[in-house]
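Written out below as structure tokens is the structure these notes cover.
Left out: one protein chain. Kept in place: all the others.
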Amino acid sequence: MHLSTILLTTLSVLTSSFELIPAVFTPFTEDGSIDYPKIEPYSTFLKEQQNISTVFISGTNGESLSLSLEERKRLTDEWAQTSSNVIVMVSSESIVDSVELSSYVKTVSETNSNIISVAAMSSSFFKPSTAQDLVDYLKPMAEAAAPLPFRYYHIPSMTGVSIDMIEFQDLVEDQIDTFVGIKYTDTDLFTLRKLILNKGEGVEHFWGKDEILITGIATGATSAVGSTYNFMGRTGYDIVNAFLTADLPSAQSQQDKIVNVVSSWGNLGGIPAQKAIMQMVGMDLGRGVRTPNRALTDEEYDDLEEKLKEVGFFD
Amino acid sequence: MHLSTILLTTLSVLTSSFELIPAVFTPFTEDGSIDYPKIEPYSTFLKEQQNISTVFISGTNGESLSLSLEERKRLTDEWAQTSSNVIVMVSSESIVDSVELSSYVKTVSETNSNIISVAAMSSSFFKPSTAQDLVDYLKPMAEAAAPLPFRYYHIPSMTGVSIDMIEFQDLVEDQIDTFVGIKYTDTDLFTLRKLILNKGEGVEHFWGKDEILITGIATGATSAVGSTYNFMGRTGYDIVNAFLTADLPSAQSQQDKIVNVVSSWGNLGGIPAQKAIMQMVGMDLGRGVRTPNRALTDEEYDDLEEKLKEVGFFD
Amino acid sequence: MHLSTILLTTLSVLTSSFELIPAVFTPFTEDGSIDYPKIEPYSTFLKEQQNISTVFISGTNGESLSLSLEERKRLTDEWAQTSSNVIVMVSSESIVDSVELSSYVKTVSETNSNIISVAAMSSSFFKPSTAQDLVDYLKPMAEAAAPLPFRYYHIPSMTGVSIDMIEFQDLVEDQIDTFVGIKYTDTDLFTLRKLILNKGEGVEHFWGKDEILITGIATGATSAVGSTYNFMGRTGYDIVNAFLTADLPSAQSQQDKIVNVVSSWGNLGGIPAQKAIMQMVGMDLGRGVRTPNRALTDEEYDDLEEKLKEVGFFD
Partner (left out) sequence: MHLSTILLTTLSVLTSSFELIPAVFTPFTEDGSIDYPKIEPYSTFLKEQQNISTVFISGTNGESLSLSLEERKRLTDEWAQTSSNVIVMVSSESIVDSVELSSYVKTVSETNSNIISVAAMSSSFFKPSTAQDLVDYLKPMAEAAAPLPFRYYHIPSMTGVSIDMIEFQDLVEDQIDTFVGIKYTDTDLFTLRKLILNKGEGVEHFWGKDEILITGIATGATSAVGSTYNFMGRTGYDIVNAFLTADLPSAQSQQDKIVNVVSSWGNLGGIPAQKAIMQMVGMDLGRGVRTPNRALTDEEYDDLEEKLKEVGFFD
């Protein structure tokens, strides 16, 4: 029992530092332009309803690659005006645009200390062939944003990029001074564990699969970025707390709430389905998404709501 | 603290039932034929050195698809003579051979109660197109082996078969009476959790990724099948016990022993590398494997041994 | 006009040597066993109705991997009794079985000169990692069959094996004395052309995509193996003759007959659909196929027949 007490104490320290970071959606008006006035209430909603302090903007959920450079700059401005801590995803397919956005974010951060980091993923149309090519691709962005910390956003299911991540981490730690971690969105947890074992000091791994959050914690991730934390932030923290205080059955049971919600939208597409859910929970960001994503029809919206009722989402 | 006491008690029950099952290798003589006399000492080694009671024979590690039907029958006979509990993988690409082996295993089991189950995977050259086609493929094997329990062996990275597993589990539970579970060898833990949530009574999920054993336990698997339990069975149980008694740091640290060993063999091929390791730990099964797998050269063997020394495998 | 005369003369020589070789189906009885008495009339049908002299047996269309070793031996015996020239596909997943069948075919060929060659593909569950591993896998089969000529059967869409074919051809020419060619079943015609440019003397490339036969001829293949030649052999030769006598519009128009037939069966599966077509054209091989392939239902059969009528197949 003595040991257990020590353990629980140790774990509660861990727990207090494990942060959940929603990858936020981009609100659209009916005519398809960005609904900037929604950013402030969105930030407040996350803080007050979801217990969320930090957001990841302009990422996959934010449909970044479907936005223009000007829109992404303006989004940065708007989030900088909130009280959320902000990580800005800066990459696009064009290195020219990516560097310009990086540089812009750095400037904004100089007068807005809540801009805490930039992140970038690989381009997906043209793909780097080697780990070094990937570092070479990221470096100009990191340099334009310095001294802001730089995170690599690993999401091979979307980019189609399969680079040896262990080799990449060695190279990036060596060559990019501001590198502080990886947002790891992949099911390959063996590689994640190897990355954690091999990492240098000050490097962190954010876990990007919210539907299996517990496996990322078990593997040693120190924070998590995900989409469901937009509307299930408290559930997310329940999972973290249960897991880290050794209550596996409860952690699984909380995790299953997210599993059931994610299962509910089936093939509707994660972004439009979750924008619909945001409406359902009272934080209306518009139901629109940019093509080639496709917004839910009214019928699909109602079906989804019905399914969510069945799994107790609104209880 | 009261709650914690209850928890630890509950977990220790779980722990005691969580079983580690090595997928055993097939020993070869110098001339490439099966070295049957090695089976008995191999079983003893597993029991005494590795704390292992149950084995999975004629699976991927056993190079089953590289064996003839007669060899697989004889392997069944030999393992039936040991004191190990035995699960026999019965499928091959030909349904005719698969059914014949199923039927044979059933007969052997009638006089050898340690033959406790059969398992089968999908064919990989011709692939079932639908979940129903997969059930139709498995059914004749299950029926030939009945009343022996039947397990489905899911290993899409080898078979290339991507069937909706949730639909499959519904169909197989309904249509195969002797179905008792799935050996799940895939990194998609979201689907594994959904399978566990949807499963009928008496159905179990064996986790097939030993290098990330803790993530499978966290997800709710009730046993595990893997290759490293052949020589790191006790480490495997240390992981299980640490994890289920709420000691995550220790579970991770034990898990890392397996991570480091698996990392050591790099691109050498899991089967030949682990046969070499069996030699190193004193259970010589021969170093040979059947083509298209390729045995380690002496140099590769020495390099591997060196790397294993570096990560403390022999300590 | 003078040049044209020379050309047409040259091409007619080419034409006369370009051979179409059906990959034959395996006839089954109602109870699922092989219907051996159908082999002789099948051979006669091919010769008299389809203008076919040489067959490729025990290949993908023949559902070889779904047969037992004994069945494949017996199939060899039966085809040896016909007047067709026979190429026997000898590989299975197990090298032991593959070598035994190779050796058996060689013995049969000693008293049956119409057995003219063996062929083998890569195993698909265990995959060779390198071109050398693939040669090492094929070599024992080639040696067991020597002095029968040996062909490699390249069909990556089924085996999942992606080896550098240029490197492979160099190695196999060097290391397997009886190697005489490749049956190339892939859409990568750039690589096919490079193989043809790099090939040694006496090596031939059989083209395995009948629905785009003209592209294989254009690329320089010297013969073709395919499934539709079982019932559209004369159309196949019409394509060859039109193409090689410089009548591209006619070659395309003949080719479109095959395009339309192949399109007719959509997702039904090539093997069961074509067995149904064999019934329709009066060469009844049974409609059955071995699981995981699935035979056409009566309704699917009728629908297919209707579609074939619409595209003029029976005219």
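Every chain is named by a letter (A, B and C) in the order it is written, and numbering of its residues begins at 1.
Assume a contact is a pair of C-beta atoms (placed from the backbone, for glycine too) under 8 Å apart; a residue touches a chain by one contact, two chains touch by 3 or more.
In this text, all values refer to a predicted model and were calculated from it rather than measured experimentally.
Judged over the whole assembly, touch between the missing chain and the shown ones holds for A, C.
For the chain left out of this panel, the touching residue among C:183, C:209 or C:275 is C:209. Only one of A:111, A:162 or A:291 touches the chain withheld from this view, namely A:291. Looking at A:40, A:77 or A:133, the residue that reaches the missing chain in the full complex is A:133.
Remark: the residues of chain C touching the chain excluded from display are 1, 3-5, 7-8, 10-11, 187-190, 193-194, 197, 209, 211-212, 214-215, 217-220, 243-244, 246-249, 251-252, 255-256, 259-260, 262-263. In the full complex, chain A touches the hidden chain at residues 63, 65-69, 71, 92-97, 100, 122-129, 133-134, 136-137, 140, 158-160, 267, 269, 290-294.
Just so we're on the same page, only the chains that are shown with their structure count from here on.
Relative to chain C, the most remote chain by averaged C-alpha coordinates is A.
The geometric centre of chain B is 38 Å away from that of chain C, both derived from CA atoms. Distance between chain centres (mean CA atoms), chain A to chain C: 51 Å. Counting partner chains per residue, chain C has no residue touching two or more of them.
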